Each structure stands twice: as structure tokens, then as C-alpha cells.
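Complex shown without one protein chain; remaining protein chains in place.
Take a look at chain A:
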Amino acid sequence: MSATPPLLLEIEGLDAWYGEAQILFGLALQVAAGEAVALVGRNGVGKSTTMKAIMGLVRRRAHRLAFRGSDLAALPTHAIARLGIGYVPEDRRIFAELTVRENLDLGRRPRPPGATLPDWSIDAVFDLFPQLADMRARLGGQMSGGEQQMLAVARALVGNPALLLLDEPSEGVAPIVVEHMTRALLRLKAGGLSLLISEQSSDLCAAICDRGYRIEQGALRVHGPITTRAPDIPPNAQPASPTASPL
């Protein structure tokens, strides 16, 4: 992998717990600026926990957990978000009793000074997801799963992040929505936004991501370019080590 673009997210030796149960064991991964990275693995292996651990939503410990060089371990969740990480959770977590517009207002943060990425105003995300513009007064709880998924991405975007964490963006939504979403994410990537996308199947990832990690039971097993579909990677592939090493 070329070392030219600066590293945005650096994770080394990440342990994370959900309640009393340890989910992640020494996970390591990196995302460079402008890169789209896939996090592939079966249900329950720790993909969501990785995202939550980055956001500080679960108990975690790491040798290194840094975004643009700032240590995330000591920061509260809101400060992590303000560093420029947008989070689109697996269950979308739309505020059901707020309208589409209000959901977006809550996520809105002005572009940080010196940012090179385009400004994602509310009008700009309406342009990206025209369906949302037509239902701006609708309550979040009255939207379909696919619409909520778009809103969740839009809500994270209007905060003008440098890195977007997308937890299973194609889960439980119609194929047509997955297509929309894939196109939208490609557009974001082309605009210079970095993406970390978790998926069970790597259809969506294959279309977007430059490379990927495969998690099995809380540790990385395989790491390499995402040119092949996930099922082609043998499920019992033995990695040299759980740290990120090219396949």
C-alpha cells in the first residue's frame, strides 16, 4: 500500500467489551485519507463493536487509537465526533419523533476551517438523496428502512466529517436502495471523503472499497485488496498474524 496519503485513523491492539463480555482482542487497522476500507465478517464477530469502540460508545482499551494523530481513548463521544468522524450505526438510530429536517439540523456542524472537502449543507444532502428532500417534514419513525438509511448517512454528512463510519449500510434495505446508496457513496469517495464500511457480504464493499479487513471472532484474520468477493476468501484462511498484513 502506498504511504503517500496521510493516515487518518490508526488502531493498534484494540480490546473492547460489551458489558462484561470481551468482543475485540487486539484489533489493528488503518484508514488513510481519501481511502475506502471494508470491514468484512460474519454476524456477531465484532464489526459493530469496532465502530462503537472508535466512537467511544463501548468500554475499550488500545495501544493506539488515534484520529489525525489525536488520541481518542481519552475523549468523550461528542469530542470524537467533532474531530471529524461521522457515524452511521447499524440500526440507523434515527430520532423517531423528530422530522427529517430536524434530524438533519441536529447533525449539522459547519465545515472546520482549512477543510479541503466540499461543504455538506442540508441542501447539498437533499441533492445527494432527492427522496429525502420530498419528505423533509415526515417523522423519522414513519420512514421505511431504506429511507432511514439515507437519512442516517445524510445526518452524518451534514456534520462535515473527514471519515465516515458506515455500519452495514445495506442491511435490511431493498436492492434498489443499495444501488442508490452505492452510487451516493462512490460520489462521496470521489469527493475525497474517507470511508470505513462494515458488511456481512461484500457486494457493496466490492464496488466501493480499495481494500478490506476480514474480522473473525474479534481479531483480524485476512487483510488485502477487495478485488474478490468475500466468499472467495476461504473461511478458515490462516493469517500470518492478527495484525494487518497484506494478503
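Definition applied: a contact is a pair of C-beta atoms (placed from the backbone, for glycine too) under 8 Å apart; a residue touches a chain by one contact, two chains touch by 3 or more; residues count from 1.
Operating definition for what follows: contacts and distances are computed from a predicted model.
Set against the options "Anti-sigma factor antagonist", "FecR family protein", "Chemotaxis protein CheW" or "Branched-chain amino acid transport system permease protein", the UniProt name belonging to the omitted chain is "Branched-chain amino acid transport system permease protein".
Touching the chain that is not shown, out of A:M55, A:V125, A:L188 or A:C209: A:M55 (per the contact rule at the top). Note that of A:R82, A:R111 or A:R138, the residue touching the chain absent from this view is A:R82. The chain not displayed touches chain A at residues 15, 17, 19-20, 22, 55, 57, 59-61, 76-78, 81-82, 87, 89, 93, 95-98, 102, 105-107, 109, 155-156, 159.
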